[in-house]
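All protein chains but one are shown at their positions in the complex.
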Amino acid sequence: MKLGYFPGCSLHSTAKEFDLSLKAVAGPLDVELEEIHDWSCCGSSSAHATDHLLSIALAARNLSLAEQQGLSQVMAPCAACFSRLATARHEMAHDEEQAELVRPMLARPFKNAVEVQNVVALLQGLAGRIKAKATPLTGLKVACYYGCLLVRPPEVAQFDDPEDPTSMEQVVAATGATAVRWSRRLDCCGAGFSLSRVGSVVRLGRAILEDAKASGAQAVVVACPMCHSNLDLRQSAMEARRASLGLPILFLTQLVGLALKLDPASLGLERHFVSAVGVMRALAAPAPQQLPATRG
Amino acid sequence: MSLAIGPGQRLEDSVSDGSSHPDSSLAGDLRRATGLNVAACYQCGKCSAGCPMAAEMPLKPHQMLRLAQLDLRDELLSDPSPWLCLTCETCTARCPNEVDPARLIDGLREIVFKSGSAVAPLRLRAFHKAFLRQIRRHGRVFEVGLIVDYKRRTGALFDDVLSAPAVFRRGKLALSPSNIEGRDEVRRIFEACGQAAARKEVHS
Amino acid sequence: MVSEVASGAKAEFEPKIVAFVCNWCTYTGADLAGTSRLQMAPNVRVVRLPCTGRIDPLFITKAFEGGADGVIVSGCHPADCHYTAGNYHARRRFAIFRDLLDFMGVDVRRTTFSWVSASEGGKWRDVVNDTTARVKQLGPFAEYQGLSVAPPPARSQAPASGEWESSPRGRDTP
Partner (left out) sequence: MSRIGVLVCHCGENIGRTVDCASVARALGDLPGVAHAADYKYMCSDPGQLLVKQAIAEKKLDGVVVAACSPRMHEKTFRRACASAGMNAFLCEMANIREHCSWIHESRGDATEKAIALARAIVEKVKRNQPLSPIRIPIERRALVIGGGIAGIQAALDIAEGGREVVLVEKEPSIGGHMSQLSETFPTLDCSQCILTPRMVEAYQHPGIKLLAYSEVESVSGYIGNFEVKVRRKARSVDETRCNGCGECQAACPNKKIPSEFEQGLGKRSAIYVPFPQAVPNIPVIDRAHCALFRGRAKGLKKDACSKCKEACGRQAVDFDQQDTFTTVKVGAVVVATGYQLYSVGKQQPSDKLKGYGEYGYGTIPDVIDGLQFERLASASGPTGGKILRPSDGKEPKKIVFLQCIGSRDPAKGIEYCSKVCCMYVAKHTMLYRHKVHDGKAYVFYMDVRAAGKGYEEFARRAVEEEGAIYLRGRVSKLERTGNAIKVHGFDTLSGRPMVIDADMVVLATAMRPQPGIEALAQKLSVSCDGHGFINEAHPKLRPVETNTAGVFVAGACQAPRDIPDSVAMASGAASKVLGLFSNEELERDPTVAVVDETGCAGCFHCERVCPYGAVERKEIKDRKGVLLKVVATVNKGVCQGCGTCQATCPSKNVELQGFTDEQIFAAISAL
C-alpha cells in the first residue's frame, strides 16, 4: 500500500518520535510512505485563528502538490495538520465561492481529488495485520485519548463516531493491550495554548490525566503531536502540589511498534519527558535508556 | 427606533434586520466572514456547558453569540473571550442547531485582528504573527526562529520549557531553518489572501 | 360592440385582462375584496376554476388570441392548496410555459402569477391594479394573430412579475 505522507512541522521537530515510530512500523505493516515533495506548513492554528482564507489556501497548496505527484491519498499523522488538510478538502468541495478565490492562488491545476487520512484510521484499517504480527502486550492497560481534532468537526473528520469513537481502541486491542473505559477521551487538553496560556493548559490536562489514572491506565495513547507534547511536557506542572501522575504518553504508532517487537530506540521511546521505563518493565521489554529527566 | 436595554447600552434597530440590503451590523460582518447566521443560535447554552475554557471566559460562548445578535459590537469585540477559545470544536460538534459557534468565534477574531485592535492579547497576536512569518519566510515553521521572533515582539519567552536545554537534548529542535523550494509560491498565497481581505473590507 | 353603454370616449388605452383563479383561495379572496368594497381597476375579468392545477397553458394563449392584453393566474399559497398538490403541478407547468410565451414573442410582463389566499382581498386588489398598470404601459397586445406560429420578434429580458418562480416558503439557509 502506497500513501502520500505529509509529516508537518512538528514531526520534524517536537514530535520527532512520532515520525520515527511511524516510519518504523510502516515497513512491517507493508505501508509505503511517499513524502509530499516540498510540502509547506498547513498554517496550523495561527492561520486558522486569524485568516480563514489563508488557512484553506495554505492547506490546499499541499493537496495540490500531492495531486501533482500522482497520489490519491495523503496521510497526515499530526491531528492538527489532518484537520487543516481535511477542512481544506471539505471546503474546497462544498464552498464554491471560496474555492474560486483559492484556486488561482495555487501555482498548479487543482482537482481536489486527493483524500486525506489520519494515522488512526490507517492503523484501524491495518488492525488485522497488526494482530497477526504482534506479540500481544498482555497486561498493559492504556487510556486512548482522542482530544479534539481527530474527531471534530464530524463532517470534516468523518472516520469515527464523534461522540463515542472506537478506532483507537480497536488498534489497541490488536496490539493485545487493554484499553480502559474512561470519560475524558474527547476533552480538549488545551494544546493550542501550550505556549501562551500555561495555566489553562495545566488545568485541562490535569483533569484528563487524573481521569485516565483513576481508570487504571498505565499509559495514555495519543495520535496528535500537540496533545503529546502538552500532556508529556506539562505533566510535571500538572502534578505540582498534587498526587503524582507518572503517566507516560505514547504515540499510537509507538504502541504498535512495541507489539511488533521493534527496538524501543527506533521508536523514539527515550525522547519522552515522562519515562516509559515503567511500561517497558511491565512488558518485560528492554527498557530504553532514559535521558536525564527535567522534572522537579 | 432604538431601544434602551441597560445603562449606556442601546439596542439599535438593525438588530434583527433579516433583509438583503448590505447589513452593517456585527451579524452582517460575521455572515460575510463565515457564511453563518448568528440568529440561528437559540441560546440553549450547550456550547458553554461543554466548553473547556468557559470557566476562564468573561463571556461564555453563547453569550458572545448573544451580544452579536444584539449588535453590541464594541462590548463584544473589546472582550478577551474570543481569544480564550481553543478552537477545540466541542461546541460545534454538540450544538443542536447547527450554529457552528467555533467558526463564529473564529470570525470574531478575524474581525478584531483585521481591525488591528489592541484587544487581541498581545502574546497571542505576537505568537500568531511570528508563526505566520515563519511560514511566509521559510514555507515551514522554524521553531528557534519562532521563539526569537516571539521574544522580540513580546519581550518574553513562551516560558521556561521550550527554551530548556532538555528539548534540544532530545533532538526536538532543529537549529537551522529548512527552507522549501516553493517559498515564492507561499508568499504569493499570503499576498493574494491579503488582497482578498482588503477587497472584502471595501465591499462592506 | 358594447361601447354604447360606456360613458364617454376613452382617452386612455384600457386593456382587457383575463384572470384564471382557483375556487378556494383567490376566487374567495376576490369575493372578500368585493365585500370589503375595495375599489380597483375594472379591466380584469375572472374565470373561476376548481384549482390552478386545472389551468391548461392553452387557456392563456386562448385568452391572448381572444383579444386579452394581459393574463393573471392566481391560486392558493404553496402549502395551502385545497387539493394538496394541484398548485404545485400548476407552478411547474407555468415555469415552463412562461419560457414558451417568451419564445412565442409574448412579453411575459403581460402575465402575472400570484398567490392570493381567501383572506387577502387587499392583495387581490393590488394584483389587479398592478397588472392593469403594467399592461397599460405595454400598450395593446397586437401580435395575437397566429400566436402559435409567430417567430420571436424580440426577446424580452425583463423579469416577469410574480411569485411563482420563487421557492416555497422555507427556512432561509444562509
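Lettered A, B and C in written order, each chain numbered from 1.
We adopt the following convention: a residue touches a chain if its C-beta (ideal position, glycine included) is under 8 Å from a C-beta of that chain, and two chains touch if they have at least 3 such contacts.
Quick caveat: nothing in here was measured; it's all calculated off a predicted structure.
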Interface partners of the hidden chain - shown chains only, full complex considered
A, B, C
Of the residues C:Thr28, C:Ser74 or C:Thr131, I need the one that contacts the missing chain.
C:Thr28
Residues of chain B in contact with the chain that isn't shown?
42-51, 54-55, 60, 62-63, 90, 94-98
Touching the absent chain: which residues on chain C qualify?
2, 5-8, 16, 18, 27-28, 30-31, 33-35, 37-40, 42, 45-51, 53-59, 62-63, 66, 68, 82-86, 89-90, 93, 125
Residues on chain A facing the left-out chain by the touch rule are 161-164, 181, 183-184, 211
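The definition used in the following text is that only the chains that are shown with their structure count from here on.
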Using Cα averages as centroids, what's the distance between chain A and chain B in whole Å?
24
Using Cα averages as centroids, what's the distance between chain A and chain C in whole Å?
65
Report, in whole Å, the distance between the mean C-alpha point of chain B and the mean C-alpha point of chain C.
53
Chain B residues counted as touching two or more neighbouring chains:
35
What part of chain A is in contact with chain B in the complex they form?
9, 12-16, 38-41, 43-54, 57-58, 61, 95, 101, 104-107, 147-149, 151-154, 162-163, 186-188, 190-193, 195-198, 200, 204, 233-234, 271, 273, 291-292, 294
Seen from chain B, its contact residues with chain A in the complex are 33-35, 52-53, 56, 84, 86-90, 92-94, 100, 102, 106-107, 109-110, 113, 121, 123-124, 127-128, 131-132, 134-135, 139-141, 143, 158-159, 161-162, 164, 166-167, 169-174, 178, 180-182, 185-186, 188-190, 192-193, 196-197
